[in-house]
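A single protein chain has been omitted; all remaining protein chains appear in their positions.
Entry: chain A
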Amino acid sequence: MNHDDWLAALTGELRRHGVGPDLTGHVVAEAATHLAESGEPPLRVFGPPEAYARAVADSLGGPDQRPPRRRPGPVRLAAQGVTKRYRGRTVLDRVDLTVRAGEIAAVVGANGAGKSTFLRICAGLLSPDSGTVRIDGTLGYCPQDGGTAEFLDPDEHFVLVGAGRGLSRRTARRDGRVKAAALDWTPPAGTQARHLSGGTRQKLNLVLAGLGEPDVLLLDEPYQGFDRGTYLDFWHEVWRWRDAGKAIVVVTHLLNQLDRVDIVLDLTASRERVA
C-alpha cells in the first residue's frame, strides 16, 4: 500500500469513526508530512489505516455518533390513519406518521408487521384501505430489492433516473458518482447491474434514491449486504441528508440504530413515539 492509498484509506476510516472533517484533514496532513519526511512505508510507521483511525478516535474520547440536532423545518410527509388489510388480516391499523424537513424517522417492527407495506403506501406504489399521505416536495424511494435494470451499468442508471429529475447526462453522472463516493464506492464503468454484488447493487439503489436531491427519502432497509464500513458510511450519508433539510424515513429491524434517529414508528405496537 503506497502513501496515497494509505492516506485515502485513513481519511475514510476517520470519517467512519465519527471524526469531523476539520480534524480529519489535520490528522491526514500531519501523517502525510511525517511519511514524506521519514520516507518509510505507512504500514510500518502507523499500522493499518483502520487501527490508526480507531486509535485517533479513542484518543478524542470516542466518536460522536450522534450529530447535533437542528430545529426541524416544515412538515414534508404526513401519513394519517393508514390502514391496510391482506386477506382479512389487518397489517396496518390507523398508522400515523409526521416527518419534518431535517428529521429522520425509523419504521421498526417484527417480520410481517407491515414496514415495507407502509413505505410502499407512502411512496404511492400501493393503495391503503383507508388513510392519506401528503408529501410536500419531491420523493426519492429506495426499495428493499429490485429497482435497478439488470443490463445497464451504474452510469446509465444515473442518466436514466437523472433524466426523470430533469438532470443533464453530465450532471446526472457526476452527481451519481459523488453520491457513490460518499458510500466509499467507485462505480465501475461498463459493469452491468447483474454483475454487481448484492451489497454494491444496494449502493446503486441508494444513490439512485438520492439523485436529484428529493425533499423526502423513503429507504426500505437499504443497507442489506453492506459491510461494516459501508454501513457506517450509509448513516453518515443519512445524517448529511438530514442536515441538508431532507425528511427521511428508514425501514429497519436493527434496533441499535434507533438512538440515531429523531422519530421511531413501531409498527408492532402501531404507535409513534419521539426518540
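Everything below uses one rule, namely that a contact is a pair of C-beta atoms (placed from the backbone, for glycine too) under 8 Å apart; a residue touches a chain by one contact, two chains touch by 3 or more; residues count from 1.
The rule is simple: contacts and distances are computed from a predicted model.
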(request) Would you kindly match the missing chain to its UniProt protein name, picking from "Molybdopterin synthase catalytic subunit", "Mono/diheme cytochrome c family protein", "Lactate utilization protein" or "ABC-2 type transport system permease protein"? (result) "ABC-2 type transport system permease protein"
(message) If I consider the whole complex, including the chain that's not displayed, which of A:Pro49, A:Pro128, A:Gly176 or A:Pro222 touches that chain?
(response) A:Pro128
(message) For the chain left out of this view, which of A:Phe118, A:Tyr141 or A:Trp241 touches it?
(response) A:Tyr141
(message) Under the stated touch rule, tell me which residues of chain A contact the chain that is not displayed.
(response) 82, 121-128, 131-141, 143, 146-152, 156, 159-161, 163-166, 192, 208, 211-212
